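Heads up, one of the protein chains got dropped from this complex, but the rest are sitting where they should.
Chain IDs A and B follow the sequence of writing; residue 1 opens each chain.
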Amino acid sequence: MEPVTTLWQRLAALPRHISALLLGSMFAVFILQIVFRYFLNLPVGWTVEWVTIAWVWGILFSFAFVVRQGDMIRLDIVYSAVPRAVRRAFDIFTGLTCATIFIYTLPAAWGYVTFMEIERTAYLRWPFDLVFGIYIPFHISVIIRMLLTAWGGIMGSRTRDEVDLHPETHDYD
Amino acid sequence: MTDPFLLSMALIVFLSIAGLSVGLAMMCGSFLYLIMKGYDPSIASEQLLQGLYNGYTLLAIPLFILAADIMNIGSLADRLLRFCQALVGRFRGGLGHVNVVSSVIFSGMSGSAVADAVGMGKIIIGLMTRDGKYTASYAAAITAATATIGPIIPPSIPMVLYALVSDQSVGFLFAAGLAPGLLMALVMAVMNYIIARKRGFPTDEAVPMSELPRITMQAFPALMLPVILLGGIYSGIVTPTEAAAVAAAYALTISVILYRSVSFRAFWETLSSGARSAGSIGVLIAGSITFNYVITREDVPNALATWLGSMDLGPTGFLVMVNILILLLGCVLEGGAILLIVVPILIPAVQAMGIDLIHFGVIAVVNSMLGLITPPYGLLLFITANITKQPLGAIVRDIWPFILALLFALGIITFIPDFVLFLPRLLGYQG
Partner (left out) sequence: ADKVELIYSDTVSENDIRTTTLREAFGACLGDEFEFKSYHGATLFKQGTEMTAMQRGNLDMANLAIFDFYNQIPSTAILGTPFLFRDYDHMRAVYNSDVLDGMLAEIEEKAKVKILSFPYIGARHLGYVGDNRIMTPADLEGVKLRMPPGEGWQFVGTAMGASPVPVPFTEVYTALQTGAIDGQDNGFPAVRSMKFDEVINHIGKTAHLIAANEFTISMSKWNSMTEAQQAKVQECADNFEAALDKVTLDQEATLEADMVANGLDVYTPDNAAFQSHVIEVYQNSDYSKDWPAGMIDAIIAIGQ
């Protein structure tokens, strides 16, 4: 059965590789842009556009498929201080509230993304419904994650590792 | 301000306290506001997507994270520390001074306080606590305190965020941060000296002067990075946004070619964890972008400006008020959240008062970095507590003197605008 496990592991690691690829391409294309402009004296426009699209996709894709609950930036000062029962109540409330709001707004969000088909990007001339398309998986993944959070609260099955803060995720300060 | 606005604010506060990701909480609040007002809920999705798509300067954030990570997995950080030890280890409170100086140099390469604390912090805390020379809580405290210099000395992610919300030049903001950053280092070195005398901390074994050239040579490529970045920005070869990519490329090249210390696998791991950070940070930014629409639609900035105006404060009184406000918020909020949500609300009032926006930016960034070490919610406190396995209370006890020292520096930065603005003016800033 071992090959099956390996295949499964590889599939599971795929989103991580895609998000790494997106960040890697931002990095590489930025360097290309500098080289083209200052060393070859050839200003190019598609580089900025690619980097911007990779950034939008990188954020929404990573959040949808890669980021763990513990990676999210949260104010856990109260959450980590209250008893377990209260924490479960918190999880049920936040999970259900957030999921309800995101389910209710999904049709409107879908409407906006598909509407943007009429606009195109400046250089690559890509239609904006594709550029913004990653938003829909993001929106849906929030719904699923929040339902799981609420379910975890109901069953009392969330582990500490799932909810503890990982310090390395706060690199923006 | 209408009831739907107050309700959506309440929802955001409650969801955040109850442990939801702050970015998602703000999106929920924005959606709720639009629904209650009878507006098109997709406005929130539109604002999120267009805000990210049009925020060119935001692109520096993932690249600085990448650069800092590469410096940590390569041996650049290690070599730098040895250099600092040879330089200032011989003075009273030696390793404390090494901590300060290494933070200054490292901050010239990275734009993030947390990256500094995690990268350099692990190594230097290990050095300080070996043989019981310093208490672990003191090592943690000084590491957390000096890491706040990271985003003040350029390059700097928070300055980029501020440039975005205030429409100021990133180049001038970076230049404005240099003197304040060095001042912060100075006051902390003085505080370290005073404490070292009082508590009888040892000097470090002096590195023989004959060793200095060799150690300097080893650290030389790393020492060149700040020079390259700032030179590139101010000669117009790269934009401040591109400088982040240059930093990452340089660190990678040095690590691979000179030190042979980074494998492709390790680099790929770095990219993958960098993307994960970008995802969680990006969603916080996205949440604040969506809620910013609500704040604008409700004319909150005007109301706040009118309120501040009605109090009839002069610019000085106003700055004191704002400093106290940000300090208090910093006790419970992230620095990034303060810069993205609170500062934009203040900017119209700042302009009306005739306060320089670059000067104000430096005040806001320094102040929000203080928030990283003020209890109860101080990210750098959590991180160093995690590294040293010390109780938070012990670190808080040892960090108070440094908070006082930094408040003193903040006072100088606030009340002597020329101290902040002389360098940007030398570079052509007209404010």
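By definition in this document, a contact is a pair of C-beta atoms (placed from the backbone, for glycine too) under 8 Å apart; a residue touches a chain by one contact, two chains touch by 3 or more.
Here the structure is a predicted model, which is why all the values come from computation and not from measurement.
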Candidate in contact with the missing chain, chosen from B:Ser107, B:Thr129 or B:Ser169: B:Ser169
Candidates B:Gln50, B:Thr216 or B:Ser261 - the one touching the absent chain: B:Gln50
Sole residue of B:Leu6, B:Leu404 or B:Leu427 that reaches the chain not shown, by the stated touch rule: B:Leu427
Contacts of subunit A with the absent chain, listed as residue ranges: 37, 41, 43, 45, 48, 112, 115-116, 118-120, 122-123
On subunit B, residues whose C-beta touches the chain left out of the figure: 39-40, 42-43, 46, 50-51, 54, 56, 163, 167-172, 234-237, 239, 292-293, 296-297, 348, 351, 427-428, 430
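Simple rule for what comes next: only the chains that are shown with their structure count from here on.
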Geometric centre distance via CA averages, subunit B-subunit A, whole Å: 23
Interfacial residue positions of subunit A with respect to subunit B in the complex: 16-17, 19-24, 26-27, 30-31, 33-34, 38, 48, 51-53, 55-56, 58-63, 66-67, 71-79, 87, 90-91, 93-94, 97-98, 101-102, 104-105, 108-109, 111-113, 131-132, 135, 139, 142, 163, 165, 167-173
Subunit A contact footprint on subunit B (complex, rising order): 11, 15-25, 28, 31-32, 35, 40-42, 44-46, 48-49, 52-53, 56, 58-59, 61-66, 68, 112-115, 118, 151, 157-158, 237-238, 242, 244-246, 248-249, 268, 271-284, 286, 332-336, 369, 372, 376-377, 379, 382-383, 386
